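Quick one: the structure is below, questions incoming.
One protein chain omitted, others in place.
Each chain gets a letter, A, B and C, in the order it is written, and its residues are counted from 1.
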Amino acid sequence: MPIRSADEYIASLRNRKLRVYLFGERVEEPVDHPVIRPSINAIAETYRLAEEDPELASATSSLSGQRVNRFLHVTESVNDVVMQNRMQRRLGQRTGTCFQRCVGMDATNALYSVTYDIDKTHGTPYHERFRSFVQHMQRENFVVGGAMTDVKGDRSKAPHEQADPDLFVHVVERRPDGVVIRGAKAHQTGCINSHWLLVMPTMRLSAADRDYAISAAVPVDHPNVLYIYGRQSCDSRALEGGEIDQGNAQFGGQEALIVFEDVFVPYTHVFMDGETEFAASLVERFTAYHRRSYVCKTGLGDVLIGAAATIADYNGASQASHVRDKLVEMAHLNETIYGAGIAASHESKPTSAGNYQCDDMLANVCKHNVTRFPYEIARLAQDLAGGLMVTLPSDADFDSQVTGPILRKYMATRPEVSVDNRRRVLRLIENMTLGRNAVGYLTESMHGAGSPQAQRIQIQRLMQLPQKKLLAQKLAGVSEGGTDKPDERTR
Amino acid sequence: MPIRSADEYIASLRNRKLRVYLFGERVEEPVDHPVIRPSINAIAETYRLAEEDPELASATSSLSGQRVNRFLHVTESVNDVVMQNRMQRRLGQRTGTCFQRCVGMDATNALYSVTYDIDKTHGTPYHERFRSFVQHMQRENFVVGGAMTDVKGDRSKAPHEQADPDLFVHVVERRPDGVVIRGAKAHQTGCINSHWLLVMPTMRLSAADRDYAISAAVPVDHPNVLYIYGRQSCDSRALEGGEIDQGNAQFGGQEALIVFEDVFVPYTHVFMDGETEFAASLVERFTAYHRRSYVCKTGLGDVLIGAAATIADYNGASQASHVRDKLVEMAHLNETIYGAGIAASHESKPTSAGNYQCDDMLANVCKHNVTRFPYEIARLAQDLAGGLMVTLPSDADFDSQVTGPILRKYMATRPEVSVDNRRRVLRLIENMTLGRNAVGYLTESMHGAGSPQAQRIQIQRLMQLPQKKLLAQKLAGVSEGGTDKPDERTR
Amino acid sequence: MPIRSADEYIASLRNRKLRVYLFGERVEEPVDHPVIRPSINAIAETYRLAEEDPELASATSSLSGQRVNRFLHVTESVNDVVMQNRMQRRLGQRTGTCFQRCVGMDATNALYSVTYDIDKTHGTPYHERFRSFVQHMQRENFVVGGAMTDVKGDRSKAPHEQADPDLFVHVVERRPDGVVIRGAKAHQTGCINSHWLLVMPTMRLSAADRDYAISAAVPVDHPNVLYIYGRQSCDSRALEGGEIDQGNAQFGGQEALIVFEDVFVPYTHVFMDGETEFAASLVERFTAYHRRSYVCKTGLGDVLIGAAATIADYNGASQASHVRDKLVEMAHLNETIYGAGIAASHESKPTSAGNYQCDDMLANVCKHNVTRFPYEIARLAQDLAGGLMVTLPSDADFDSQVTGPILRKYMATRPEVSVDNRRRVLRLIENMTLGRNAVGYLTESMHGAGSPQAQRIQIQRLMQLPQKKLLAQKLAGVSEGGTDKPDERTR
Partner (left out) sequence: MPIRSADEYIASLRNRKLRVYLFGERVEEPVDHPVIRPSINAIAETYRLAEEDPELASATSSLSGQRVNRFLHVTESVNDVVMQNRMQRRLGQRTGTCFQRCVGMDATNALYSVTYDIDKTHGTPYHERFRSFVQHMQRENFVVGGAMTDVKGDRSKAPHEQADPDLFVHVVERRPDGVVIRGAKAHQTGCINSHWLLVMPTMRLSAADRDYAISAAVPVDHPNVLYIYGRQSCDSRALEGGEIDQGNAQFGGQEALIVFEDVFVPYTHVFMDGETEFAASLVERFTAYHRRSYVCKTGLGDVLIGAAATIADYNGASQASHVRDKLVEMAHLNETIYGAGIAASHESKPTSAGNYQCDDMLANVCKHNVTRFPYEIARLAQDLAGGLMVTLPSDADFDSQVTGPILRKYMATRPEVSVDNRRRVLRLIENMTLGRNAVGYLTESMHGAGSPQAQRIQIQRLMQLPQKKLLAQKLAGVSEGGTDKPDERTR
C-alpha cells in the first residue's frame, strides 16, 4: 500500500533495522533519535505539501498514469521543470533547511534520458528497466535518494589507479542474475530517510574504469549497506532537552557516509554497467538539473530575511535606513539566485527520451551565485542580529530559578517584545549562519552539486568564446583572420 | 507605403527639416552627420534583423493582422515577452551599443493596458485611440520613441510647485479638438531617429498635478519640437576622419533633449489627460518592462568579452589561468543579468487588456544587477586589455609617414597578429569602457529605466516582508503575535 | 607577589569563589571547567608571549618604572601603539581565537587621557587615582577587563527614560566613601578570566543621565558581582571527551553577562561620576583604539589561510591555479585589514595627558573592513576545505572498533597523509568558520567595538566633506559660493 501522508511516511521508516552509526554507537531506531528526527521531519514536509497543495507538489505521471509526488515525477513539459523550482522554494520556506529529496528527483530525470541514449547505442535494456523502477517508486510513493559522490582517495588518480580500488564504488563480481558492488559514497543527503538509493558514477570515466561505470538501484535497508552519520555544527544541542537553543528544533538536514559492503543488485535494478563513455553525460545532466535545484536556498533565504527583519523589529531598529537597505540587499541577492534558477528551468528543452532538461549555462550560473550570495545574506543577517546572537546564555540558564529571572530582567527590550521570542529569533539566525542549518545554507551551498570551480569549468565550456570573439572582431572592423561569419547564436 | 528595409528606414529619415542642434549649430541633415549617423545605423539594424531573422525580430499582430517588427508588437503571449529579450541580446551583439527602440516597445505595451484600465474607470476612449495609433505604426513600420523623463527642476518639489511650471511637460491649453503641451524631456534615447514620440508622465502624480497627467503621440517632425543633442565621451572622434580610433565606427547611441514649444496634439492622439491616479501605474508598468529590457546589455557584454579574449590572444596571454578565469567571471556576471531578465519575461502574466506584463520583482532585480555588473565586466576588460588601450597614438600618427613605420615596428607582438587589428580591438574596448559606447554600456546601465535607488524602493515594496517574518517566526516557534498563518506565496 | 608566568596566572584564578553560571548551574571552579578553560589558556598566552618575546609583549612603564606586560602599558610613544598591533597579530596566530585582553588595554589608554581632561575642567582627582590604579595593576601583573556595553533595553530611549532604570549600569547610592552601582553589562569579553574590571558608560549621555556617567574599577571577585556565561556555537563539544572534533581544543574565547548587584566602589576606584559631557569622548577614544585592535583578526586570518593551504595539500590540490589564487585573495584581504590598522597606529598623536591616541579615521576603516573581509576569507576557506568539513563523522565514530577502521579506509587520500591529520585540519576550519572560534573570527568581528553602522557614522563625521567639495569645485572652476579657499588638509 502506498504511503499516503507525512505520518505514513514517518511510519514507513520504522523497524527497518538499518545499520546506522552516530556518535560511535549503533542507532536503534533512527526515527526516534533526536539528532536524526528533524531531518525526517523535513522530508515529511514534502509529503505534507503534496497533500496541502497538490498543484504545487504533485503531478500526473504518464508513466504510471497516476498523480504522484513531484519528486518522483519524470518531467513531461517545461512547466514541470519550472514547478520543481517553485516547490523547492516553498519547501525551503517551510523547513529552513535541506529537505533532501532533490538528488533523487534530479537523478531520476537524468537517468531517464541517459538510459535511453545508452540503449540507442548499445541495444541495452536499461531504459525500460528504469521506467519500471520509477513506476514502482511512484506506486509506493517512496523516497528515492541518490548516491553519486565517491570518497575519491587521491584526487590526482583515476578510479582504477587508486592504491585501494574500493575508493570508488565498483563492481567486484558479476553473477548470472546480477552484480555485486563495493565502495562508499560520501556525504549523501537524506540517504537514511530514503527507501531506495540510485547509485551513479561520480565523474567522467575512461575505458580502463569499466567496473566503475555502474548505476543501480539499491534498497536503503539492504543488510550489506552501512551508514555512518556526519556530524554537524551544534548537532548535540538536540540532545540537551531544551528547544529554543536549537534555533530550528523541528527541521534539519542529513548527510551520511554510505558503505556498500558487497551488495548484490539484480539486473532488473542495473541501469548502466560498463558503458564508461556515458558516465560524463550522466554526471552533466544530473548536475545541470541539480545546480538549478539550489533555488531551494532562496526559500531558506526568505526565512533568514524574515528572521533578520523580525530581530530588527524587536530591537526597535526596523525604521533605520541602513536596516531597511540591508534587507533590500538580502532580497536582491536572493532573487538574483532565483532568477537564474527559474530561467534555467523555463529554458528547458526536450531530450531524445522525451523528458525535459534545463538550460545548462543558466543552471551553472544559478549554482555559482549560490556559492556566494547566501554567505553575504548570512553576513548581513548577523549584522542585523547584533552580538547577542553569540553571547546569549543557554536554555538551562533561562530555565534556572537563580539566573532565569535575572536574564529576563536584563534581556528585556520593548515592553511588547517577549524575551523568549527574542531568544528564539536570535537562535534561528545562529542556527542558519553558524549552527546545524548553516551546514545546509552555507557549506552545502558551496559544495553541493559541485564546488565553485566545477561551475567555472562548465561555464568556460559553455560560454561560446569563439563566437563572442567574432562578434567583437566584426564590430572592430578586424579583417584578416576574421572572415568567418559570426554565429550569432551566442547566448 | 511602409518601410520595408534598413535602407528604406534610413531614407525615411531624410528631408524632415527637424530642428536639431549639435555643437552649437543647427544640423542640416542628421542622416549625414558623422556624429549622428552611427546611432541611425544602430536602429537600422532592427530592420535588418527583421529581414534576416523574421522569427526573432518580427511577429504577427492580431491588431493589424500582419507581420510586424517585434518592436511594434503588442505582446500576445508569454513567448512574445521572452522573444523580446532574445532579440534585444542579439541586437546588442550586432551593434555593441544602444539600438534605441526598446523605450517605444515598452511604452506601447504599458500604454496598451493602462489605457484599457483608465477607460474602465472613467469611460474614456483612450484604449481604442491607442489601438488605432499602434495599427498606424504597424502599417507604416515606423520607429516609435518614448518621451518620459522630465527635466524635473527642484527634485524636492512636485510638478505644480516648481518655480517654472514648464519644468515638467504639461497641457497649457485645451482646445475643442486637442491640447497644447509645453515643456522638455531630458536625455531621450533615439528620439531624432524615430517617427513618432509617445509622451508620458514621469512619475506618480497627485490631483494638483492634473495638467501634468498627459500622454500623447507627437510626430517627430512637428515644427514646434526642438532637439538639442547630448554630447558623449569621445563624440568628436567621428569628425576626425579616421576609422580605427572610433572603436566602433559603425554604431552608436543617441540621447537628446526634446523641447515641446507649445505643440498641438489632436485628441485622436491623446491617451491620458488628467487621470492623475493612473500616472503611477503607467510608470510602474513601463519600468517593469523596461528594466527587464536591459538584457540588451548582455549582448554588449558578449562583445566586450569577445574583445577581451581577442586582445589576450593577440598579446599571447590567452592560456594564462588568470586570463581564463577573468573571462569566466565576465561571462558569469553577464549570464546572471540575462537569467533574471529572461526569467522576468518567462514569468509574465496577462493584463486585463490582454497583453502580457513581465514579473515586476525579477525585472527590478535584473536592472539592479545591470547597475553593477557591466562596471565590473568593463573593469575586467580593461585588466585584460593592458595599458596600451589608453596610451595608443592616434590614427593620424599611424597614417603619418614619419611616425607610422616606427609605430608599426614597435607595436608588433606575434608575427601573425597585425598591428592594426590590435589597435582595432583596443579601441573597441576603449569605446565600450571609456568612449562613446561606454555611455550606453555603463552610465545608461546605471540610470536608464531608473537609477539604482528606484529599483531598491521597488524591491522593498515587492519583497513581502510581513510574510517572510511569519515564515521565520513559525520556524523559530514564536508564539505571541505570530498567530497569523504565513502566506507562503512569498516569492 | 606579582604574577610571573602563564602558570602563575592560571593559578591566580583559582579559589576565587566567583558566582559563575553556565548551562543552568553554578560553576565550582572555572579554571577546571572544560568549556571555560580554553579561554583561560588564551589569556595565559599573553603571559607566555611576554616571557618568550619581551620585546614584543612587554614594555617599560614610566608609571611604575618597571617592565610590564604590554597589555598594562600606557603608551608613551607612537611605537608603543604600533607594537600593540604587532603583539595582537602574533597572539592571534598563536591562539586562533580572541585572547580577550585588548579591551582592558584600550580602556586603560582611553581613561588615562579622559580622566586628565575631566580634571582640567572640573578640578576632580580622577587622573591621579587612575594612575595609582594602573600602577597597582602593573605591580601585580593583573589582567584588567573592560565593562562597557550595557544591555540597553529599548534602543529608542535614553538610559533615564527606560522602564527599568537598571537597563544601564548606574549609581544607586552615594555614600561618604564611595558609590553603589547596579545594572548589567552584556557580552563582556574575558571578564571571568580577569582580576579587575573597568566599568565605563556605553554611549553619549545627556545631563539627565547623570547617574549613568560612572566609570570605576571593580574587582572581579567582588561578592555582589554575578556572571552568566554566554553559549557559543559547538560549545558542548568540549564536554564530549574527544579532542579532534573541537577543532582548536586548546584555545577559545569567552563572553559573559556581568550583573552588578549593588556593588560598592570606594572613591579611590571611581574615575568618572556624573560628568556626562565626557562620556562621548571616553567612548570615542576607546573605540578608536579598540577598532584598530581588531588587527588581531589578521592573526586568526593567518591561521585560517594556513589551514586552507594545508587541506589543499592533503587533498592533492595545492597546485591548482584556482586554489593558489584563492589563497592569494585571502592573504590580500587579510593584509588590507592589517594595513589600515597598523597605519592607524603609526599615525598616532599625543594626547594632553601625554599618552598616544591612534588615528580615528583609519581605525574605523580598519574595523569596517573587519566586518567584511573575515567573512570572505572564511567563505574561501570553506571553498578549499571541501564538503567533508561538515559531513565528517564524530571522534567517537573514529574511535569505535566497528566504524573506525571503515572510516580510516574510506577517508584515506594520499598515502603520506594521515586521516587523523586531515580530520584535524578540517575541524580547525569548521571551528573558525562555524564553530566556537567563528564567534570570535566572524560575529565578534562584526559587532565587537561597534557594529558596522557605528563605523559608518564615524567615517561620515571624519570624512571632511566640506573640504572635499571645495577641492572638486576648485578644479571644476565653480565660482559662485565656492569662494572659500579649500583647506587642503583633507586626508
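FYI, contacts are C-beta pairs under 8 Å (C-beta built on N, C-alpha and C of every residue); 3 or more make two chains touch, one makes a residue touch a chain.
A quick note: this is a predicted structure, and the numbers were derived from the prediction, not measured.
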{"item": "Sole contact to the chain not displayed, among B:Ala11, B:Ala280 or B:Val390", "value": "B:Val390"}
{"item": "Touch with the omitted chain, as defined above, among B:Gly146, B:Gly252, B:Gly306 or B:Gly435", "value": "B:Gly435"}
{"item": "Contacts of chain C with the absent chain, listed as residue ranges", "value": "82, 89-90, 93-96, 243-244, 247-251, 298, 302-307, 309-310, 313, 324-325, 327-328, 331-332, 335-336, 338-344, 346-347, 361-362, 365-366, 368-369, 416, 418, 421, 424-425, 427-428, 456, 459-460, 463, 465, 467-473, 475-482, 486, 488, 490-491"}
{"item": "Sites on chain A contacted by the missing partner chain, in the whole complex", "value": "321-322, 325"}
{"item": "In chain B, positions touching the absent partner", "value": "21-26, 151-156, 163-164, 166-167, 184, 186-187, 226, 228-234, 236-237, 240, 245, 255-257, 259, 315-317, 320, 322, 371-372, 375-376, 379, 382-383, 386-397, 399-400, 402-403, 406-407, 409-415, 430, 434-435, 438-439, 442-444, 446-448, 451-453, 456"}
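Throughout what follows, only the chains that are shown with their structure count from here on.
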{"item": "Innermost chain, taking as reference the mean of every protein Cα atom displayed", "value": "A"}
{"item": "Separation of chain A from chain B, taking each centre as the mean of its C-alpha atoms, in whole Å", "value": "39"}
{"item": "Residues of chain C engaged with two or more neighbouring chains", "value": "322"}
